[in-house]
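Below is one structure. I have some questions about it.
One protein chain is absent from this view; the other protein chains keep their places.
Entry: chain A
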Amino acid sequence: KTIMGMAAEAQYHVLAVDDSLLDRKLIERLLKTSSYHVTAVDSGSKALEFLGLLEDEHNDALAPSDVDVNLIITDYCMPGMTGYDLLRKIKESKSLKDIPVVIMSSENIPSRINRCLEEGAEEFFLKPVQLSDVNKLKPHLLKGREKESEPSINKRKGMEECHSHDKTRTKYDGLEVV
């Protein structure tokens, strides 16, 4: 595969967050089957660390183009930082707020679902997550790509994206499953 080939493919990179190893394996397989590049972490704080945003930092050291994650899918019920807490932190961050976030939960609680959607989650999946759920991610990812291909400054961003994409892919592979 040439560099040109890899840039053209430009796989979407999904960050999956779940404290359950079993569910991480499952979501990882579902996402990989759908041809997404996956990084799986076991906590909200690890997710923020990966995204370049440390828990108590409010100043965004990273520009949106530096963060190479196209979608975040997180479990709701996690010790420490819940999926909802993580969602809020992402939406409050200048560098991360435009990354689509999806919440997963084993419990069907309407007030919980509404709260998450109101806070900006794109989707709320009931566990166990199905392939048909993962198929719903495409439009949210495409929307993100559309934003990137907007004219002027973003054209340059687009080129950097390809390079950083390759660099970050290699870098992140080591962090694959916790």
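Rule of thumb we're sticking to: a contact is a pair of C-beta atoms (placed from the backbone, for glycine too) under 8 Å apart; a residue touches a chain by one contact, two chains touch by 3 or more; residues count from 1.
Definition applied: contacts and distances are computed from a predicted model.
Enquirer: Unshown chain, UniProt name, "Protein AUXIN SIGNALING F-BOX 3", "Phospholipid-transporting ATPase", "Histidine-containing phosphotransfer protein" or "Protein transport protein Sec24C"?
Expert: The missing chain's protein name, per its UniProt entry, is "Histidine-containing phosphotransfer protein".
Enquirer: I'm checking contacts with the chain that's been left out. Which of A:21, A:109 or A:142 qualifies?
Expert: That would be A:21, which touches the missing chain.
Enquirer: Considering the whole complex, which of A:11, A:114 or A:130 touches the chain not shown?
Expert: Considering the complete complex, A:130 is the one touching the chain left out.
Enquirer: In the whole complex, what residues of chain A lie against the chain that is missing from view?
Expert: Here the touching residues of chain A are 20-23, 25-26, 29-30, 32-33, 77, 106, 127-128, 130-131.
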